[in-house]
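Apart from one protein chain that is not included, each protein chain of the complex appears where it belongs.
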Amino acid sequence: MRSIELTLNGTRVRTTVEPHETLLGVLRQRLAATEVKSGCERGDCGACAVLLDGRAINSCLALAIQADGRAVTTVRGLGTPETPHPLQAAFVELGAAQCGICIPGMLVTLYAALAAHHDASRREIREAIGGNLCRCTGYHKIVDAALAAARRLLESRPTGAPS
Amino acid sequence: MSDGSSTPGPDGFRIVGQRAPRPDASDKVFGLTRYADDFAMGGMLHAKVVRSPRPSARIVRIDRSAAEAVPGVRCVLTARDVPHNVLFSDVPGQTTTVGPLRARTQVLADEVVRFLGEPVALVAAETEEAAEEGARGVAVEYADVPGVFDPEAAMGPDAPRLEPTGNVISRWKIRKGDVEAGFREADVVVERSYRTPFIDHAFIEPEAGVAWLDENGVITIRVATQVIEHFRDVANVLGLPHSRVRIIAPYIGGGFGGKEDVTVEVFLGLLVWKTTRPVRLCYSREESILSPTKRHPFVMRYKHGARRDGTLVALEVELISDAGAYAYLSPLTLLYGMVHAAGPYRIPHVKVDGVSVLTNNPPTSAFRGFGSAQPAFAYESQMDELARALGLDPLAFRERNYLRKGERLASGQELETAVWLPETARRASDALGPRRAPSGPGKRVGRGVASALTSYGRIVWLHDWASAWVELQMDGTVLVRTGVPDIGGGQAASLVQITAELLGVAQADIAIHIGDSALTPLAGTTTATRQLYMSGSAVHKAASELRATLTAQAAELLAAPLEAVDLADGAALRRDAPDRRVAFRELAAACARAHRPRSAFAIYQAPAGQVMDFETGQGKVFPDFTFGSQAVDVEVDEATGEVAVLALAACYDVGRAINRNSVEGQMEGGAAMGLGYALLEEDRVAEGVTLTPNLMTYLIPTALDVPDVTTIVLESGEGMGPWGARGIGEPAMVPTAPAIANGVRDAVGVRLTRLPITPERLWRAMQEARRP
Partner (left out) sequence: MLLPRFEYRHATSLLQATTLLAENPAAQALAGGTDLLVDLRERRRQPPMLVDVGDLAELRGIEAADGATRIGGGVTVGELLASPLVTARLPALGAAARDFADFLTRNKATLGGNLANASPGADLVVPLLALDTAVVLAGPSGERTVPLDAFLLGPRRTAARAGELIRQVVVSRHGGRQAWYKLGLKRGGAIAVVSVATWIALDLSGLVTDARIALGAVGPRPFRPREAEALLIGAPLDAVHVARAADLAAAAARPITDVRGGADYRTAMVRALVARCLDPTGGG
């Protein structure tokens, strides 16, 4: 067992992990971050996407030990009901979430994609979420909401930093 | 946008029809929703299912000693530990026993395994790691016995028998007119065979749940399920009174019929009952794909006859469905297939025969469409070919043959509500705009249209019902309680919206409790596209009753005649003097003082019907249907066979759109699922072995595979649900595959009769067509 320390959504946390535990497993079971979803455990579905030092990755393919000294951001770190991220507000407004299980990963990916490319087109948004599988929505309203959020971000806060 | 409390819009509604944000949307985007596996109890054990690696074998011996010796393993169960080792697939609540519909399977296999992945043992341990090691430690000795993997072979006299009575578990027929005579009148006959594969539901949330023994000794199972009524099945397996098992359905990460049969709940119940500890079970993706249930592969032989004038005259259909290793809902699914087999068309002479056959393949059961999607692929492909053979425009040919309101299906059922098929086809087709040019050399573009009817609501002789409770609380807010499982289609949200409309209360002031078999009035399954109709009607009824009580009380308080009182903005007010009002909080207190009930409980009973005549296949089967069409533009790469869907338009008569975003969302999502069915998805099974066990090999559409979907929502107001609403969940995915197949045919002149239309299959067909 190794003791690791990381920043989770801005808060310093410490826990012990075994080397073979994935970041996904430790987030869900040790750090109560059940907002990070497990859909396939092998990087095929994107439901477990988190930001690791700002980069969007599948947490099922990262070892928990690799998060030592790093910052992990989940969907809860993007915004809260009191201070929603424009992506979250747009998803609610435009009805982009149905069953919702893909949404945490989807929002993390979109956050990262828009941060890198503020003026993404519909096509570019689709490319960004190509690894985030959704079985309910057909992606249409997700793309609509992402575009609406991108516009809002461009208008107000061009850097799109997390709240 | 309305929040439910302001004055009605031009269509007379305050919030019905609006794009009201769903009450559950907020938690979902902030990561606060707790799905089945987002829940833990202290001292919780982790469970694993031990599954058969063979598709057809006798269990010779099970040695659990190594498993039990693993540190941390608390419990290893096999068939002999199950008090009543049988699960029936009766449709919950059915009050008529119909022989062919009673299907059974075992909880844990005792003597024989009939499919690869069949559960044989359960292990529960202190940690997931110990559970996995324990599962690996259960030593099962199998002796292979001959299996059968093709339904037609399984019908043969020498085929291995999965049941002593034979492999055919269901036969249906429909007879109308005289097909021999009909074909003699035909100028053109189109005869083809169509095949569809096993399909996996591929919900992003795998089957999962946590169960515990509560303080009253009730086995409480919090599980991703479409059916909380499974508490009865679990109780029956354990030999307990029904009230000793409680099922809670949290928000579910997708169902599509795959969480309709019993999945993890019976295993959880068993382990809690045995260990008295809380237990968690979550399937891996591989398990989810391997384990029951899948969409039925259908082999469909279609022979249509039509006259030169473009009218259909005869249809002969043979449907063969692969029931897999256990019947589950195969007989019912086949029945749906039968009634939908002729499509929404007027045909004087029809003969349909269907058979569902056991094989040692993965068990098949409910999947969005429930037997109506496979025939639609066939009949809409046929309609296109017939149009071509007659030299008629595909839309015009359909229009000549669409059934109209008042006419009857081949199974004799009268279409009693609006049939707006011609309009849906025209609007969908027009929405695509002018024909697109190919994007480059070697590319061909084609356009395809397909129409379909899909039932909503449960079979009429099953006496469907749903119940709901609506209450005005002492603080002036409203509480709704009903046992609906919400699988993502906005089931709960629609009920809140209906309540807001009737009581004039903002959505934010309505709380809803759903999905609890002990504490919420039962509303039946979230299946068969029945919830908006059934629980919607129950909530409508309860809220209407409450409204009547509240307006009566308010009329007294406001000294106004009853008809002058309205409920709006969270208050009762006089229509002629809106400033004369009683806030709901005061109204609640007034009701309490007057001993007037502040709540209403209502049961909505669907109009019941007689059992159909199984000899002739005649009779009313479904309460109603949803009619719609989809149109697609596809581009084919002639060199590789790749098909890109450039544009897709869907047009449905939904009766009444309660939540516009939800309706569109179902249409968009359904089209995507249909696109997957057409081009990508196949659960490939060879000799009973699944070759596509994960999402890398089982391909569901990504955001790059699905185009923007144009949705056109029509509202005839003639559905059976609240304010004339129809269901849309299943209908939304039915026309897509044939529309795409028709588009491909239009593009490259080749008709693919087998799904999915992969690049390789299309390429081969194009090669074949080029041969002299």
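Letters A and B mark the chains in the order given here, with residues in each chain numbered from 1 onward.
Criterion: a residue touches a chain if its C-beta (ideal position, glycine included) is under 8 Å from a C-beta of that chain, and two chains touch if they have at least 3 such contacts.
Since the structure is predicted, the reported quantities are computational estimates derived from the model, not experimental observations.
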item: Chains in view touching the one left out; value: A, B
item: Among B:83, B:442, B:561 or B:578, the residue in touch with the chain that has been omitted; value: B:442
item: Residue touching the undisplayed chain, where the options are B:263, B:551, B:692 or B:736; value: B:692
item: Per the touch definition above, residue among A:34, A:73, A:88 or A:132 touching the missing chain; value: A:132
item: Sites on chain A contacted by the missing partner chain, in the whole complex; value: 2, 18-22, 25, 41-44, 46, 49, 55-58, 60-63, 65-66, 109, 112-113, 127-132
item: Residue ranges of chain B at the interface with the undisplayed chain; value: 128-129, 132, 284, 286, 440-442, 638-640, 642, 644, 680, 684, 691-692, 696-697, 699, 701-705, 758-760, 763-764
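The definition used in the following text is that only the chains that are shown with their structure count from here on.
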item: Distance between the centres, which are taken as Cα means, of chain B and chain A, whole angstrom; value: 29
item: Complex contacts: residues of chain B adjacent to chain A; value: 19, 21-22, 24-35, 37-40, 201-206, 251-254, 256, 282, 284-285, 487-490, 659, 661-662, 664-665, 668-673, 694-696, 700-704, 706, 708-709
item: Residues of chain A touching chain B in the complex; value: 28-29, 34-42, 44-45, 47, 74-76, 79-81, 84, 87-88, 91-95, 97-104, 107, 122, 125-127, 129-143
